[in-house]
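Accompanying notes for the structure given below.
In this view, the complex is presented without one of its protein chains, the others remaining in place.
The block that comes next holds subunit A.
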């Protein structure tokens, strides 16, 4: 699925539950979708139409749209389907989620596409997954997955997700703007996309841990291990080295290491005394 998850980093650790686009996304992705794009920016983001209407182009890349400072490519929406119009090669429709309406279109290349579209009709609540496209000031969704809502709690749940991801991304951006140089930040600036919400593959719900909570010794250790030299080294840093360099008692270091290892931020290398950070620089 998403090979990008081989890079496990702290930000993904506190996502409870995953948003995995349906299998259909792999086969019906449109031809202009460049595989060379950084996969970290292609996560699925739940959005309301209002949020999409406020998305703007990032300063360096006119192709991409940003919401809360995060590049949005794959979007999930839940709303009422309206104005379904079948044309020769595609089907056009409008989705109204109560915050606004957005024009959508679905290429109908294969039987699976037309079958999927046959199951949904005007007036039905649907969940759509698609690519957000901005063209000449107009925003549209190129949809690759549509399914009817059968369990209506999904609607409130989707809005809850939108709120959650919004909070995550705005807090992340504040953190990356305020942070010192020890944390790996590729660039800063208001319009530059940051690595945003990345749903976790694993089903482990790691509780309420946030990057904010990663304070004190744990943060010091992680920052230390994320130095480029250590990220590149094979064996990483030893516990003694950490205790010495960070000027923290060994006992405290051990406790912090145990927690970091448990949460998946670091791993032991040549032996149980040496550690490296999971993040790949």
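Assume a residue touches a chain if its C-beta (ideal position, glycine included) is under 8 Å from a C-beta of that chain, and two chains touch if they have at least 3 such contacts; residues count from 1.
As a convention for this text, contacts and distances are computed from a predicted model.
Visitor: Pick from "U6 snRNA phosphodiesterase 1", "Centromere protein M", "Ribosome biogenesis regulatory protein" or "Replication protein A 14 kDa subunit B-like" the UniProt protein name of the chain that isn't shown here.
Guide: "Replication protein A 14 kDa subunit B-like"
Visitor: Which of these touches the unseen chain: A:98, A:216 or A:249?
Guide: A:98
Visitor: Please give every residue of subunit A in contact with the chain that is not shown.
Guide: On the side of subunit A, residues 48-53, 80, 98-103, 123, 125, 138-140, 151-153, 155-157, 159-160, 162-163, 166 touch the unshown chain.
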